[in-house]
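The following block contains the structure, expressed as structure tokens.
Complex shown without one protein chain; remaining protein chains in place.
Labels for the chains are A and B, by order of writing; each one numbers its residues from 1.
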């Protein structure tokens, strides 16, 4: 089980995404709405840059001392009567949880939304246990589950690609007979899942932050399902990526504040909870509290240029500002981690072979880097993937590779570049067409090129298939000629 | 990894009084030597942008120089992942631009200037070039940033009696950290009516080789941008980046849906119909210099 959500090739996914008008419109609408909310929430906080500095510092500090903090956390969980299992990969984590569910004779498993459990493919593993039922209880995850385990397309809003009518159809299979009003549908789910919650005996949650110095875990949610998952079942399993840890409640507080503002534009989400196994004199909460700490490829980022990616707190704001995500949505990326953070994370966790195109599906506009609350230089890391793919792994053997290497030569040699300037006009002029009054003014003084013969390189086609290209100026009319001439004139004037 | 995109210009922001009161005045009494950083796109395709840049700077009393060995900042190959292949390009550009002992290096592009700034990080383990890269970093400015923040000019004396919308380019805004200088200068162009561009923060879909490697995605992005530009009903589209303009303009041209628009690089606007007697310096007004990052980065 990997993080891939599709076995279709990249180009096919992109073509399908482009054609999905509803999806693109809803992503655009979501991005625009989040832009307003997020900007306002951050503005109200004041000194946002200072908060980013502090948040980034916390994350970097923790990564620097990651084994120490994990050790402290693990000791404290055990001191509180809980259990910790360190899993080096998804298989170990998933198998552990499955065997635990069997040992505990779990019958009704409840889950609250967790990216890491999706990453390790936990649901499908648990469903192989005979007689066990499992319920995703986050509204969006529940919709995906009931829609034949459709894949999430956003790390915070997993069902962004579905409209209310599609969701209504999903619920009708469960006996819903109301209209497509989101509130009515949500009430139906509340009732449906409440009954299940009441008989749940095994709860699985993710973890926004683990608190090293007291062994608690911090969950940040809006619906209330995570808190029910932590309160009703007698056994709770927390699955956490190994990097999701903070020194104490104070640092969790700082990060929760930037997380909520970044993720959903709220000052704090409805529920921000710090929790562990129940005390003896308390009536609800888990008797048995397990934490599964998962590596699953994360340690490969340590001590590399990609280490800053481990600072990620999964707020999703980079998805919400990304102009590429806006066009192709989560399905275009084909990974449970889409958008800029996904373009960085997917090749590392899922392999370059599977996700080699993702780092190129980016215009390096740096909107992600600008918005990231923990200051991950996302666009730099995306570019760094390209370096790994081209200069280290040599993944491209196409004409584009040869051509770009030639560009490298051409832009380092003044002689070759001069030749390029000399021949640009001569080479392209034959394809030029005269402009008409209808054409965009100022852009095509020497004519436009809107078609190239099929033998032209793919890269050049890529431009001309979408946009008209200007015919380059004649050699003696280029900027450098003008400058030389201009300088002479100025010189004469001054003499 | 670097985290210092905003450092230099944040300093300008903090120290703008210094620039305004001391350095700018002082500089205006001396001849400023400016090295022109033309960019390969101007050299290969758009001579008019280069001409306007030179004319502007000379009008403001700068002595300009053009080192002929300069070629390209290296973005096309570097941003495609060919780091090793680009090292020679970087070194050539660095040596060329520093071959003249100019006070400043100025280019009509935020993106390529930001790339020059990045050399500092790229060459950090090369003692010889690290030093040079630092000099390059300190001296290089984007054109409007240079006019507003270094020369201290508020009104270039230009006139353009038309409606226009401004496309804010990503690298200039986010990597160079300059989002306000061009707006301030445009607001002082006589007769120019600026119409706000919806979703100004979104990339136009150029992205260098991205536009040719991922034409499908790029097309969808530039279509959105073109739609928003055309919705303003402005007659002119202005930007600090000729590459964005050739992308947006080129797409509008291809769609041929009866939309008319004129494309102007900001250098051409600020150099349009100039009345030198109207050139105004910040120090002579009560204008408070606007910080480079505007209302902050959210």
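Just so we're on the same page, a contact is a pair of C-beta atoms (placed from the backbone, for glycine too) under 8 Å apart; a residue touches a chain by one contact, two chains touch by 3 or more.
Rule of thumb we're sticking to: contacts and distances are computed from a predicted model.
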**Q.** Chain not displayed: protein name in its UniProt record ("Lactate utilization protein C", "3-isopropylmalate dehydratase small subunit", "Peptidase M1 membrane alanine aminopeptidase domain-containing protein" or "Ion-translocating oxidoreductase complex subunit E")
**A.** "Lactate utilization protein C"
Q: Give me the visible chains that the unshown chain touches, in label order.
A: A
**Q.** Hidden-chain contact residue, picked from the options A:5, A:235, A:262 or A:275
**A.** A:275
Q: Have a look at A:3, A:230, A:362 or A:404 and name the one touching the chain we're not showing.
A: A:230
**Q.** Selected residue (touches chain absent from view) among A:214, A:413 or A:450
**A.** A:214
Q | Touch residues of chain A, complete complex, unshown partner | A | 26, 29-30, 33, 45-47, 50-51, 53-54, 57-58, 61, 64-72, 74, 78, 83-88, 92, 95-96, 99-100, 103, 137-140, 143, 157-160, 163-164, 167, 182-183, 185-187, 189-190, 193-194, 197-198, 214, 216, 222-225, 227-228, 230-232, 242, 247-254, 256-257, 264, 266-279, 281-285, 290, 293, 295, 299-300, 302-303
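Here is the rule we go by: only the chains that are shown with their structure count from here on.
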Q: Would you tell me which residues of chain B are touching chain A in their complex?
A: 1-3, 5, 36, 38, 40, 42-51, 54, 58, 66, 68-69, 71-72, 74, 76-86, 88-89, 91-92, 96, 170-171, 174-175, 199, 201-203, 205-222, 224, 245-247, 249-254, 256, 258, 260-264, 268, 295-298
Q: Would you tell me which residues of chain A are touching chain B in their complex?
A: 11, 14-15, 18, 24, 28, 32, 35, 38-39, 42-43, 48-49, 56, 305, 308, 321, 323-324, 326-328, 332, 359-367, 369-371, 375, 377, 380, 383, 385-391, 400, 404-405, 407-414, 417, 420-421, 424, 438-445, 448, 450, 458-463, 465-470, 472-473, 477-480, 482-483, 486-487, 490
